[in-house]
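Excluded from the complex is one protein chain; the other protein chains are retained at their positions.
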Amino acid sequence: MIKNLLSLNDLTKDELISLLDFAENFIDADGKFKKDNLFPDKTIANIFFEPSTRTKCSFDIAGKNLGCSVVDFNSENSSVSKGESIYQTVDALSLMGVDLCVLRHPNSVISELAEYLPEMVFINAGEGSTAHPTQTLIDLMTIRQLKGSIDNLKITIVGDLDHSRVVKSFVEGVSNFSIESLTFSGHPSMCSNYMDPVIGSYEPNLDIAVTDADVVMALRIQHERFETDMSLDLDEYKHLYQLTTERISMAKGDAIIMHPGPVNMDIEISETAYQSENSVIRNQVANGVAMRMAVLARFLSQ
Amino acid sequence: MIKNLLSLNDLTKDELISLLDFAENFIDADGKFKKDNLFPDKTIANIFFEPSTRTKCSFDIAGKNLGCSVVDFNSENSSVSKGESIYQTVDALSLMGVDLCVLRHPNSVISELAEYLPEMVFINAGEGSTAHPTQTLIDLMTIRQLKGSIDNLKITIVGDLDHSRVVKSFVEGVSNFSIESLTFSGHPSMCSNYMDPVIGSYEPNLDIAVTDADVVMALRIQHERFETDMSLDLDEYKHLYQLTTERISMAKGDAIIMHPGPVNMDIEISETAYQSENSVIRNQVANGVAMRMAVLARFLSQ
Partner (left out) sequence: MIKNLLSLNDLTKDELISLLDFAENFIDADGKFKKDNLFPDKTIANIFFEPSTRTKCSFDIAGKNLGCSVVDFNSENSSVSKGESIYQTVDALSLMGVDLCVLRHPNSVISELAEYLPEMVFINAGEGSTAHPTQTLIDLMTIRQLKGSIDNLKITIVGDLDHSRVVKSFVEGVSNFSIESLTFSGHPSMCSNYMDPVIGSYEPNLDIAVTDADVVMALRIQHERFETDMSLDLDEYKHLYQLTTERISMAKGDAIIMHPGPVNMDIEISETAYQSENSVIRNQVANGVAMRMAVLARFLSQ
């Protein structure tokens, strides 16, 4: 059994499914999260080197729901601004009794850190454009809740795939299942790494890509790029790649629309599509707390 | 019974008085706040879009005294800097199991947010120049403690009334009672909305305004204005509008001096007046925690 959650490639299919099952246990019959004092002796640290609301609050609330002490490490007010290395910082937290670090970083540093600090438990909360494993666990949990199973589905992903850690982890996670198809779509300048993917296929025409889909996942795009990259035009982008109710109507009638958030409303997805019955974006947010409770409980219990 | 505390206009007189009574229960015989684990299942979020010490700490301590989990939402390190709307942020917190939001914002956004998010409970912790209802509850609690009743008092308010959310809420709150008089005073350029008030009257001469007063409330002025506004001279302002011991001696002997804090010492009020026996400014700070415990407990119990 693995000690850290760095990448979904490290989990066996059984371990992954057992996390999906475990997360459901933290939601009670009224849809509320269970607040039990399960880990009063444990201290976890939230260490975020990138701005975040959802993921950080989600882990914070999950940790408190489990009865842990949660240390909030604010990289801006810390000695990291004195030039202390992240290695020294996390080593110090470990020596201070922190049992588990939830870490987000703009670069791919977590695996190396975990190697140098074998006594600390690491949960990757988003690393560069490499991995965001808890987001994929949430997405698979949400798909399974709505579709009953992850097998035999037609899944389409659209957006800025090249910069997305979400899609990297999703491909790792979904490769455990017998999906019917996995279609990548989006502006060619944002999909260069997915033109000839290891699994699935690239379809530049989103209308074709969403046809008969069971699951359509939109990814966040960096809308600042439209101001700096002359080859991109926002209106044209929206015309070609925005998820609209028209496009959703080409998917299966019970197709679900997903987005890891936060949404750039009326860019990646129209507000009407966001508010539609097909949208399960808000379910993803709610499942986030349950899944992070499951991940923390699982990796604190070793 | 109302669900959110957005404005004192939403409270009936009975509800308001019941909050004043309820707050007294959270102070024990030694003047300490009662720390009981009353709401271990509740999670509240402090969301402040303006700098704050007192109000934020006051709600933080009040929430912890009640046994709640308190999530501290720091707008600077959050996805709001990625352009996420405040609606999406609060909706996400609601989905994550936050039961109640304490919200401060420089603009009048809270009522609209509350309309769009009917499942969240909102406590207005200071909104634009519109409302600051918990401050007024604290002020009325303090007046009642010191004067026995809010009825039959001569009340004078001086300062930058035009920019003050405190005075807006105070007028709403005090209009439930049979006060003898309510006098607004201050530099004409700061009182344009109170020259012809709905209740009470404007008196430009502070010496006259404080004469025989039972309660004199000074409001914070933005002292930066004296550097930018050529028509204002700081020395002249202090000469005409500072609360000094001389001016306080014109009020009733047992008059109380109030200020919502933080005080610009020796601008709105002289240090001697601040330190005098008439000053109940420190009582207001202490009552803040008791009143916020009462407000949180009341609005979490529905």
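Think of it as A and B in the order they're written, each chain with its own count starting at 1.
Here is the rule we go by: contacts are C-beta pairs under 8 Å (C-beta built on N, C-alpha and C of every residue); 3 or more make two chains touch, one makes a residue touch a chain.
Note that the structure is a prediction, hence the values are computed from the model and not measured.
**Student:** Pick from B:Leu16, B:Met190 or B:Val289: which residue touches the chain that isn't shown?
**Tutor:** Per the contact definition at the top, the residue touching the missing chain is B:Val289.
**Student:** Specify the residue from the set A:Thr43, A:Ser111, A:Ser181 or A:Thr244 that touches the hidden chain.
**Tutor:** A:Thr43
**Student:** Out of A:Ser85, A:Asn205, A:Ser249 or A:Gln275, which touches the unshown chain?
**Tutor:** Hidden-chain contact among the options goes to A:Ser85.
**Student:** Please give every residue of subunit B in contact with the chain that is not shown.
**Tutor:** Within subunit B, the residues touching the omitted chain are 32-33, 35, 48, 51-54, 56-58, 60-61, 64-65, 72, 74, 76, 223, 261-265, 282, 285-286, 288-289.
**Student:** Counting contacts across the full complex, list the positions on subunit A that touch the omitted chain.
**Tutor:** Those residues of subunit A that touch the unshown chain are 40-41, 43, 45, 69, 71-74, 77-85, 88-89, 91-93, 95-98.
Assume only the chains that are shown with their structure count from here on.
**Student:** Measuring centre to centre with CA averages, how many angstrom lie between subunit A and subunit B?
**Tutor:** The separation of the two C-alpha centroids amounts to 41 Å.
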